[in-house]
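Just one protein chain is left out here, and the rest sit where they should.
Take a look at subunit A:
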Amino acid sequence: MSAFIIDEVKKTFSNGEIEEEILKGVNLSLKEGEITALIGPSGSGKSTVLTIAAGLQKASTGEIMFEGKDMTKMSQEEVRHIRATDFGFVFQSSHLVPFLTVAEQLQLMLDVSETKTSKKEQVKAIDEMLKLVEMEHRKEAYPSSLSGGERQRVAIARAIIHRPKILFADEPTASLDTNRSKGVMELLQELTRTLNLTTLMVTHDEEMLPYVDRVITMRDGYIVE
């Protein structure tokens, strides 16, 4: 069953006079419990596909079907609600909130997604999640004092603490060494299986491909498979 379908999505950026079509009709469907990897040369449009799919920017044309509804036709507020409750997003650079501690980043995500569990359960969930990404020892640290890899693991934890249905990850292993990268990929694999996530990730790294279920290649705004 396809949980998420991208249908003929095009994206045009206009820089003043010049209009440039970056996505020229992308079709893609994601399956529940699977990790799909988007690969392709730099500038081919991978991040653009990912951010449009995640509702962080709008497609110029095309449809994005999530649970049978077209997200491109939804109001700003409906898309926001989906982002808050059903999606998780890991950015190419971690984008944590600079003035919140590691634990508070996750608490904020629980607040934003309006998770209805008790405070005690939330604290426990945060602890467990931090244990999962091996960050519980830096619970009280601020992002500025973390290494790139540590930030990325916190970002992953933030992206899934609220139990989203779909996880988008833009090169989550880019700033990590091979061992750490494999750790993160194992984590994604495990989370995707155990939480029945649907994961779409972008990667440059061939070594990560054994961990994914499906690989899709992009070139010049097209999917070439």
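Descriptive notes on the structure:
FYI, contacts are C-beta pairs under 8 Å (C-beta built on N, C-alpha and C of every residue); 3 or more make two chains touch, one makes a residue touch a chain; residues count from 1.
Assume contacts and distances are computed from a predicted model.
Of the candidates "Anti-sigma-E factor ChrR", "NAD(P)H-dependent oxidoreductase subunit E", "Putative hemin transport system permease protein HrtB" or "Aldehyde dehydrogenase", the chain left out of this view carries the UniProt protein name "Putative hemin transport system permease protein HrtB". The chain omitted from view is touched by exactly one of A:Ile22, A:Leu100, A:Leu132 or A:Leu195, namely A:Leu100.
Of the listed positions A:Ser44, A:Thr72, A:Ser113 or A:Thr199, the one in contact with the omitted chain in the full complex is A:Ser113. The residue touching the chain not shown here, chosen from A:Phe4, A:Phe89 or A:Tyr211, is A:Phe89.
The chain not shown here touches subunit A at positions 51, 56-58, 80-85, 87, 89, 91, 95-100, 104, 108-109, 112-113, 142, 158.
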